[in-house]
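Apart from one protein chain that is not included, each protein chain of the complex appears where it belongs.
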Amino acid sequence: MKITGPPFKRILIANRGEIAVRVIRACREMGIESCSVYSDADRRALHVLMADRAWPLGDPVSRNSYLNIEKILDAARAMDCEAIHPGYGFLAENAGFARQVEESGLTFIGPPAACIEAMGSKTAARQAASDAGVPVVPGAMSHVSEDELEKLTGRIGYPVLLKATAGGGGKGMRIVRDPQGLDAAFRGASSEAGAAFADSSVYVEKYFENAHHIEVQVLFDNHGHGVYLGERECSVQRRYQKVLEETPSPFIDDAIRATMGECAVRLASAVGYRNAGTMEFLVDDQRNFYFLEMNTRLQVEHPVTEMVTSIDLVKEQIRLAAGDALGYGQHDIHPRGHAIECRIYAEDVENDFLPSPGRIVRLDEPGGGPGIRNDSGVYEGFTVPIYYDPLISKLVAWGRDRAEAIGRMRRALREYHVTGIKTTIPLMHMILAHPGFVAGNYSTSLIDRLTARRRGGEHVEDVALAALAVQLLENRRAKSGPASGSHGAASAWKRFSRAESLRKR
Amino acid sequence: MKITGPPFKRILIANRGEIAVRVIRACREMGIESCSVYSDADRRALHVLMADRAWPLGDPVSRNSYLNIEKILDAARAMDCEAIHPGYGFLAENAGFARQVEESGLTFIGPPAACIEAMGSKTAARQAASDAGVPVVPGAMSHVSEDELEKLTGRIGYPVLLKATAGGGGKGMRIVRDPQGLDAAFRGASSEAGAAFADSSVYVEKYFENAHHIEVQVLFDNHGHGVYLGERECSVQRRYQKVLEETPSPFIDDAIRATMGECAVRLASAVGYRNAGTMEFLVDDQRNFYFLEMNTRLQVEHPVTEMVTSIDLVKEQIRLAAGDALGYGQHDIHPRGHAIECRIYAEDVENDFLPSPGRIVRLDEPGGGPGIRNDSGVYEGFTVPIYYDPLISKLVAWGRDRAEAIGRMRRALREYHVTGIKTTIPLMHMILAHPGFVAGNYSTSLIDRLTARRRGGEHVEDVALAALAVQLLENRRAKSGPASGSHGAASAWKRFSRAESLRKR
Amino acid sequence: MKFDVQYKGRAIRLDITSEDSLYRLEYEGKKIGFRCERIDESCLSIMIGEKSYEAHVHAAPPAYGVQLQDLSYDFEVMEGGTGAAGVRRGGVGPHRITAPMPGKVVSVLRAPGDALKEGDGVVVIEAMKMQNELRTPRAGTLKEIRVAAGETVESGAVVAIIVPAAQAKTDAV
Partner (left out) sequence: MKFDVQYKGRAIRLDITSEDSLYRLEYEGKKIGFRCERIDESCLSIMIGEKSYEAHVHAAPPAYGVQLQDLSYDFEVMEGGTGAAGVRRGGVGPHRITAPMPGKVVSVLRAPGDALKEGDGVVVIEAMKMQNELRTPRAGTLKEIRVAAGETVESGAVVAIIVPAAQAKTDAV
């Protein structure tokens, strides 16, 4: 970690929100100037406020701004950047973008374009894994026709899962439990895949009930040296989207952990991988693991790995992209303790997870006491735009063991207050209170098993009604008061506190 | 760390501010109910808001509230508490309080009253250290008369330091550099000590220029087992008050570290110490170390030790007070990385560190990105009272090495914004930018060597003036606008954001 | 003062009085005395005896949310007799489909005059990469579409008006 001068002078961050802020922080710690880009909807966004430089991209719609390669390369040239960090999402796994960055003479902070390409096809990735001796989920090694599908499913047995070859984000996926449903599922998956990825080809895999999604972080330098940094348990999912992650996985033991890690490194080596990447595995209830796919970028959930390994993955990405050697080997990696991440989305848990953009009226974020980290992309008063991903922050708790991490996460969640928009904080409280989760005994079906509602003690309901009544009383009084306004109690409070603050001078 | 049910049901915290919040967090993580006490000035304080229960103590003046033993014991009885955590300051080192707590049938979370008493006399502590074979600063082993003083100083040589036997907080201290000043210094120290501690006795020690203040954390269970948890370098001081602390000390090596640690454990064992405590040492420029005094409580700067050892000192205090065995030995302690703490005080750095209580208008606290922890005792909108200690938060940064910790601290300080009151954040920026500090080459004289002011680039001054001009322009416009008010721009902004938030619905 | 509140389908009448920071709440035969201090725009510090509670209230009339410890409560308040709450539950008059979230209109699926079955989709709104099909909760005739594809709508905006089947017939020429 001894750095003799920053590896780059100036980096462009081709992203927004909390991940752009995360990269800005890494740059600042390394003495690198951070350059943000922003759409018209993001002029007041945190990643613009915190950056050393910022360049406008215009239209809020992603394809005209954050997904517009030309505009981003123009911004990099205009701000005289030496490298581009893509974050995750947007252009992070766009091989064409990576190639154009390199062809512009800039450094792409990520793997070579060829690696992104190779792993972008889910079936090609399966083939590569299989060639490297890494177990893959039984099923097709390339996309299938309707005829081939019937034969294959007959061989691997129901239930099966149809997936888009170019897939991601749960789109073009169908579980099929019997031969009757196969045709309709094939056509549905195919057309959804076509619409989402402009590629309607699908393939088929064996489907496992109650499976675990466990992924392995790898880090490779440009000289062929690589390590794995333990795994992340990502089985708490809702509609194939991760909700909460932790490391280590309470489900696997050290022997499987090491085998999975070695598989991940072997596969990465085989495809000439560089920089940070993640191998996703499916682990069945017999603890057999199968390669699923590779993510050729930083993961949303990278902080849990940082917490237990002490390695700053974003700084490592930057350093490795500059050509630095890794400088440590597998035997130098000693994960310590346990870490959990809760993804805080602007979504209404009580209302079928409807998106909840809008103005954040009041925001108290946890960040105190031992073992708590909150990677946020918003601030009090910020209006969360309607155009982008609903992730507003990632709350991470570390403990010496899993029980301590859970205790800290619960404590931190109680210190997290957002008003103005709805968030998934209530869902997190439910998960952290679920006996199956607390026991470490859960799989991808956990969310479905959550009791929809918990009740506080009788007394707590009284207090909730008391708080409501005080609010209504103040509203009513504010309305009938002399300086009437439609804003009610909060307005009255503002007047009060203003008067007080003037009086204090 | 496997806990089978909380060690206590309910704990009273006989303190306020950030340390009360720190203890509440530990309680909450352990499933213990936290009970706060508060003076009339603290009804809206964070430690009241966060606690499960709270009991009023009345009069804001400390001796009638937080220092009133009877009121605090009444509160503990009324709320049916099983134990009392004293925090630091207030009653934390009051042996009489500890004794009364125990006599009330409650558990005092700290050492036995006898230990507090024994270490409360600085000369008795020196004698105990000397008896335990721990080197002490050359000088008197008990309080001295004016006659004895002359003889002793002749023997140990100038400069010398006069100190109050019952001392603390820099009161009753005088540096004497030649025999001419001795009489006046003795009388001055003596009368100041009498006024501050109702005990005018003083003693004398050799005074070291450019010394280091390095302290060692110890932890003992009730069964005689104890460990040291590394040291804290506390040499960044202003008027004998600590300003910034770090661990490990950049000044000492592993051999001295181990020897100091063993001395600390030996002395603690010798006096039958229990729970958490700290031995303060003075280290001269030849790296000779001398015992100075023992603090029989949690230190303000305990978080840096927590960051590198992963041990939650407050939870350990609670657990050990309940009679649990330590459960680990010296060989299980492996500090990792480097941690720095900045004490953020409500003081005006530009104005001779004048206290700056008042209403916090806007507060952005760092708590995101890797390695940052902010233990705060305030919130946005809170009015920092005039009655108590000016410490509003402790910002802590951790890194794999010292350079990384410094980079993170600098980054976090830039994310820390307080308006409404003045804080020591600007001082912290100066220290973190000082070449001597960055090189790890500093002693207690560092603060005096700080250049009073730094200047930003020409451009930065332009921007400061630009910001000021915008503020003044908005103020003027708000005044001449239709909905006039003396509050100016902020008021205009509030109207705007309110209108916008109504429109969004 | 009295307020009528809906909580999980339960109608509760709150009766609250105050003197300085002392409050008295009566509901469903219970009497609760408590002290309360406003901490900021959304936060209240409530004490019942020595028990201390930090409550965060979000007001978006007629909806009110209260966050307390690890729980969230959602209330609907009937203000002035005929709040939006009444409208949403519908009667026999025209039914308004409102946007449940701010977003962008992706497509309008039906045209004025179309006959609709219960559950038919009318408009698709997108926010934060998620598409949401707004459906009619009752059969009827689509009387009016108030939005066009590409437009941005705020939460609660009326996007379409449906006339119940019976009424539609009498309205029809």
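Residue numbering begins at 1 within each chain, and the chains themselves are lettered A, B and C in the order written.
Going forward, a contact is a pair of C-beta atoms (placed from the backbone, for glycine too) under 8 Å apart; a residue touches a chain by one contact, two chains touch by 3 or more.
Here the structure is a predicted model, which is why all the values come from computation and not from measurement.
Shown chains touched by the missing chain in the whole complex: A, B. The chain that is not drawn here is touched, among residues A:Glu246, A:Glu341 or A:Glu380, by A:Glu380. In the complete complex, the hidden chain is touched by one of B:Gly110, B:Gly358, B:Gly377 or B:Gly399, namely B:Gly358. The chain not shown here is touched by just one of A:Cys27, A:Val48, A:Cys342 or A:Ala478, and that residue is A:Val48.
Residues of chain A in touch with the missing chain: 35-36, 43-44, 48-55, 78-79, 379-381, 503-505. Counting over the whole complex, chain B has residues 346, 348-351, 354-358, 361-362, 364, 386-390, 410, 413-414, 417, 419-420, 422, 425-426, 429, 433, 454-456, 459-476, 488-490, 493-494 touching the chain that is not drawn.
In the analysis below, only the chains that are shown with their structure count from here on.
Taking each chain's centre as the mean of its C-alpha atoms, chain A lies 31 Å from chain C. Here the CA centre of chain B is 49 Å from the CA centre of chain C. Within chain C, the positions touching two or more other chains are listed as 40, 43, 51, 102, 155.
Contact with two or more other chains is made by residues 358, 361, 364, 410, 414, 420, 494 of chain A.
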